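Structure in structure tokens, see below.
For this view, one protein chain was removed and the others were kept in their places.
Think of it as A and B in the order they're written, each chain with its own count starting at 1.
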Amino acid sequence: MSGMGLIVKTITRLTAAIIFLFGSYITLTGHFDLGGGFAGGIIIAVGYILYVLAYGKSGAEIETSKRGLVLIMCLGLVLFLALALMGLGTGYFFKNFLAKGMAGEIWSAGIIPFCNLAIMLEVGAGLYLVFLNLIAFNVNIREEEE
Amino acid sequence: MILYLTSFLLFLIGLYCVAVKKNLIKMIVGLVIMEYAVNLFLVSIGYRWGGRDPIVVPDIYNLTYVSPLPQALVVCTIIIGLSTTIIAIAMAMRIYEKYGTFDITKIRKLKG
Partner (left out) sequence: MFLLYLLLLFILIGALIAVEIHNLLSSVIAVGTIGLGLCIIFLLLGAPDLAMTQLVVEILVLIILIRATLASSQPDTYKGREFLAYSSTLLFILVFGGFAFFVSKTLPPFGEPIMSLANRYILEGWQKTGATNLVAAVMLDFRSLDMLGAATVLFTAIVGTMVILRAKGRK
């Protein structure tokens, strides 16, 4: 696929980092304001998708980054499971073992911010990977074999 | 009551689209419409007259909140619906590459 015009490329360079920042903000304040892991992760994935759409398949260097994305996605899910199993030592599965602080602070609500972070890693990397696989797939109709 | 009726009608429209249409992309569109209808029904079960958003204001105890239980369920449901749509679209693209058409009557006839 080819990229888009010069105006779109310039605006994308300016706003892709701000979209990443916004996604991280929505994830990290998910326990006292709106949002959470899923919304933040999808926003980060959409920021990267914007970059690929504006610069084209060859303009953005996407051949070298698929292995790293698979690693980040698996790391997110393993981190979520590890947080669940860590409570098993002192209590039950998924016990909230960190301290509950004051309401409205960022270091509060025990285990919930770390769970949001793990889900953000998994969802963001995974959905960007799905998009890369969809555009790299050549839809050429296979010839009939004689 | 009108919300329940609208979600019921939306579900029937989606079901008609899945059962009667002969194009794969139209069937995926019908699946998405059915999933939206179910989400609307679940959220409208938990509404309360004069309720506010379920964000707790600390130390004030006589506010009425909307029930948070269906909302937590529907967040998971939206994500699972996204997973179903992703797999369906990948399979549709693979079928187009193999048979050259999205029409399901022609897919039955070719032995490619």
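For the reader, a short list of remarks on this structure follows.
Following the convention adopted for this analysis, contacts are C-beta pairs under 8 Å (C-beta built on N, C-alpha and C of every residue); 3 or more make two chains touch, one makes a residue touch a chain.
Values in this document were obtained by computation on a predicted structure and should not be read as measured data.
Seen from subunit A, the chain kept out of the figure touches residues 26, 30-36, 38-39, 42-43, 45-46, 49, 73, 77, 80-81, 84, 94, 96, 100-101, 103-104, 108-112, 115-116, 119, 122-123, 126-127, 129-131, 133-139. In the full complex, subunit B touches the omitted chain through residues 1-4, 6, 8-10, 12-17, 19-23, 25-26, 28-30, 32-33, 36, 39-40, 43-49, 51-56, 58, 65-69, 71-76, 78-87, 89-94, 96, 101-103, 105.
The rule is short, and it goes like this: only the chains that are shown with their structure count from here on.
One inter-chain figure worth recording: subunit A and subunit B are separated by 22 Å, centre to centre, where each centre is the mean of the chain's CA atoms.
Within the complex formed with subunit B, the residues of subunit A that make contact are 32-34, 36, 38, 103-104, 130, 134, 137, 139-142, 144. Chain contact summary for the complex, subunit B toward subunit A: residues 55-56, 58, 75, 78-79, 86, 89-90, 93, 96-98, 100, 112.
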